[in-house]
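Only one protein chain is missing from this complex, and each of the others stays in its spot.
Going in written order, the chains are labelled A and B, and every chain counts its residues from 1.
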Amino acid sequence: MDAKSRKSETCVGIVILMTLAGIAFWVYLKQLLYDPAVFMPVLHPEERAFPEASGTLDASWFQSYLPEGFNPLSSVEAFGPENLSEKIDGKAELYLSAGFVKLVSRRFVKSGQSDSWFEVYVYDMGNTRNAFSVYSSQRRADGEDVDFTRFAYHSRNALFFVHGREYVEVVASSESLIEEMLALGRNFVAGKRTETGEVNEIALFPKEALEEGSITLLSSDVFGYQELNNVFIAHYLLGGKRFTLFLSARKDPREADSLAASYRQFLLENGGKNQVAENRIPGLKIVEILDSYEFIFAHRHFLAGVHEADDIAMAEELAVMLYETLAEVTQ
Amino acid sequence: MNRSVPNGSASEVGSFFSALSEIIMRIVTVRRISQVFFLALFLWFCVATSFGIEWWQLRGWPVSWFLHLDPLVALSTLLTTGSLYRDLLWALVTLVLTVLLGRFFCSWVCPFGSLHHFVGYLGKRGKPFSSRVALNRYHRAQSIKYHILVVLLSAAAGALIAHQVREAVRPSIPLVALLAVTIGLAWSAAGRASERNGKTFIFLSAFIGIWALIASFVALDRMIAASLQTGLLDPIALVYRSINLVVLPLADSTMQRISVSQRYYEGAWLIGAVFLAALLLNLKVPRFYCRFVCPLGALYGILGRYALWRIGKKDGDCPQCALCEADCEGGCEPGGTMRLNECVLCMNCRDDCRHDIITYSSRPSAGGEITLPDLSRRGLVLSMASGIAAVPLLRLGGGLGANWNPSMIRPPGSLSEADFLSRCIKCGQCMRVCPTNIIHPAGLESGLEGLWTPILNFRLGTSGCQLNCIACSQVCPTAAIRPITLDEKKGIKDFAASGPVRLGMAFVDHGRCLPWAMDKPCIVCQENCPVSPKAIFVREVFNTVRSGVGVVAGSDGFTVELREPSLKPGRFGTGDYYLAISGGPGGNGDMRALIVSNSDRSLTLASGRPLEFLPSPGTQARIQVRLQRPQVDPERCIGCGVCEHECPVTGKRAIRVTAENESRSRKRSLLL
Partner (left out) sequence: MSDSSHDSGFTRRDFIIRSTKAGAIIAASGLLSYWLHDSKGPKAISDSGESAILLPDFSMPAMGRKMSIVAGDDRVRTVNLALKALGGIETFIRGGDRVLIKVNAAFATPAIVSATTNPQLLAELIRLCYHAGASSVAVTDNPINDPESCFALTGIGEAARTAGARLFLPRESFFRATTVPGAAYIVNWPLLYEPFQGINKLIGVAPVKDHHRSGASMVMKNWYGLLGGRRNIFHQDIHNLIKELAIMVKPTFVILDGTTTMMTNGPTGGSLSDLKQTNLMIAATDQVAADAFGATLLGRSIHDLPFIAKAEAAGAGTADYEQIRPERVGI
């Protein structure tokens, strides 16, 4: 082979080898670029996929309300009535009886601090009243009220509030995240427009001696009586003693009357004794049961009274106050 | 390229090159480097086709790149679908280089070719020179591969031709162009014959014309359909399939490095046998497959007809020493009349020639050259006709219509069956990547046409089709399994309206299911159903067990004594059995209590839930089993097959997925 053709052969060889190097480099670059969305972790048969409700979730769920420096720690989970218990086990019943629609939850972590995270639960309860019910019936005793929305409080590591038809819980992994959680709550309330339904009964409780934040809506099986549902209760401090007032708006005066009567009957059947009542409140009935007094009366379509009062005189004062407030409002 | 000594101005450059040529020396060395490089790259891709993002896993590796480079894949899918899918554009690179250079792919890139090359080298080692020369002589049978190519491409183009003519009233430009290309291809294939006989083109045109005429009167496009069968013999698809489904599972079976458990492929023996046969035949004739079978090589041979550079002899005294033919890979006779379309550019002849007569240049060989395959007009027309006619013949079984096989479950994202068959090249990439090893090459379930296309087998493999996996749709080079996203697979977000991708539906076989057929409690399928809410739900029933009727001798409310000692001790203490007694006092009706243990005649009931009334002696007592019978909700079931995989009836499963209700075909849906 002559020198010239050898030279050109070498030349071609170098070009080819450089092409091969180029291909290798291209392949190297190519493998770096891939869409991580394709590679969700493959689940083993033993592990179950997170249940997902129908369709409305996306990966950015709730992220716009996060304070600076938080990132998702888990994927969005959603639950409907049929599988809520998979998430919150036995507590599901409380939500279900109050008209639960959907729960969406997700964990977020503070960047750089893997032990500082919280989980946000947004329960869609259908309406404000239902949301208030689950909110109030779970209210923690040591909770501190928060000002950014009407029904909101926080405990040492958690924040609870009602916004529109949603009941929101934010539960943190440590006590140091309160400020961030409050910021998150503020962002959520400010950022998510919603119709705020009223809970009218709250205004009907006398303000005097009312224990702050004690008004609670009990959905069903109230005071152990199956027929009694949708009852608001409120705690009062009077003369160092604690009293529980209750109030329930019924469909019409007839129902309120008959419920008052059947509740009284229920108490009598369970060992209660009739007490004579002064007639400062029309139709007031007092039942003495287990060393406490139960005041029951109906006014218009309201069923109201005092529950398990130790002091009959003070209880009557409170009952009268409640009656007067009702009478005033319903005139 | 004369023999003149390099002049002074080039001498410095020349010394640089001679220094380099110390290292590189010969073009065949470069060729070997290239072969090793591409073979290694290919094998690496096979390994990396494992679902995951580790450096050795799928991540962004262009694992189907060799298929993308394959112009036969591009051309045949172009004929069947009228479109060139995404990365198949790479084939244009190969095509352009082939048109300019000749069949470089075969000896420089093709991983299958490199394997043949190596085995062929082993085979001819030690053989005497004369027999090596004789082995590398051109053989008439080398034209078979062109017939194979024509048959495969006509099968792919049949529908296009028939459809084209029916559309002639309102022609669309790309379709006309496609028809022109088809005819052009046929023409150039027939070119050799046409040089000999000018009538061939007329003959061919007449053939197509008559065909078209028939098609316009008879609705031939109903039967004449496109069928993509190139993948059967396309060397790239074949080598992917063989390495991925046969070699890797065997190689990995001892180490289990690539996959955590042994990979199985149903019917892999046939793929392995074809692969092994193709390799072993090299011992008989070097590059047997490349010379006689390879349709891709045939396509390259035709495409390289006008190659600007080609191997050939230059003028000069050729002593006819036949050295150049001793190692000729293509069997193209460079020493005599050069058969351009057989030359695979191995460059051995140039390297072996001691007289420096063989060149790779723009001049035709001084020994004369033949640029086109040895095809007779009759043979060509016969191949075309049989290719076109084969498809309706294969489909006469009605497998695409009413007689479709419901046990053929296609991977998620597969197109409707006809479209699927017009795209699938049987490369096995989906089968390789499937993390649960449920995608398998089909045998003859969907007829000959569906051989080695992917179908799901939920008994083999490690689970069903995973909810959060779309690997197969991502690697498919031709979109027979179109690329879907996880959102689309699950039917969420933008895809909420269309719902999840359904592969089929699970059916409970009441004759085999334990709670249905044998009164044995079992809810494995329900527990394992990954859909939320679960597609499998249960209905509770209480059935009196066989010989489970006795007569009460006495009871204290917590235990019940029977008169006959007929029970197997301990058998009814599993928590699934209840004692049922009817006819309580005051018309209490039936009562049922959970049995916690039993001896041969006494039954102990759960203490928390004793009997509501004491059965009087002589009352009939029935031992009942509480069954939760599984039932499938067709609106929820996506046919993922997890239930079938988990079913404890391990032979023919008691819950099985079949393709009814699969979302790729409206005709197969069970519900609105």
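Here is the rule we use: a residue touches a chain if its C-beta (ideal position, glycine included) is under 8 Å from a C-beta of that chain, and two chains touch if they have at least 3 such contacts.
Since the structure is predicted, the reported quantities are computational estimates derived from the model, not experimental observations.
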{"item": "Shown chains touched by the chain that is not drawn here", "value": "B"}
{"item": "Omitted-chain contact residue, chosen from B:A366, B:L382, B:L448 or B:A496", "value": "B:A366"}
{"item": "Residue of B:A48, B:V63, B:L78 or B:I638 in touch with the missing chain, whole complex considered", "value": "B:L78"}
{"item": "Of B:V96, B:A134 or B:A251, the residue in touch with the unshown chain", "value": "B:V96"}
{"item": "Residue touching the undisplayed chain, where the options are B:V119, B:A307 or B:I581", "value": "B:A307"}
{"item": "Omitted-chain contact residue, chosen from B:P483, B:G557 or B:G573", "value": "B:P483"}
{"item": "Sites on subunit B contacted by the missing partner chain, in the whole complex", "value": "1-2, 74, 78, 81-86, 89, 91-92, 95-96, 99-100, 163, 174, 177-178, 181, 219, 222, 303, 306-308, 314-315, 361-364, 366, 415-416, 418-419, 423, 479, 482-483, 498, 663-667, 669-672"}
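Heads up, the rule we're going with is that only the chains that are shown with their structure count from here on.
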{"item": "CA centroid of subunit A to CA centroid of subunit B, Å", "value": "52"}
{"item": "Subunit B-touching residues of subunit A, taken from the complex the two chains share", "value": "1-7, 9-14, 16-17, 20, 23-24, 27, 30-34, 36-45, 48-52, 54-58, 80, 82-83"}
{"item": "Of all residues in subunit B, those that touch subunit A in their complex", "value": "1, 3-6, 14, 17-18, 20-21, 24-27, 29-30, 33-34, 37, 41, 48, 51-53, 55, 58-62, 65, 356, 359, 435-436, 462-464, 466-471, 474, 485-486, 490-493, 496, 528, 530, 532-533, 642, 645-646"}
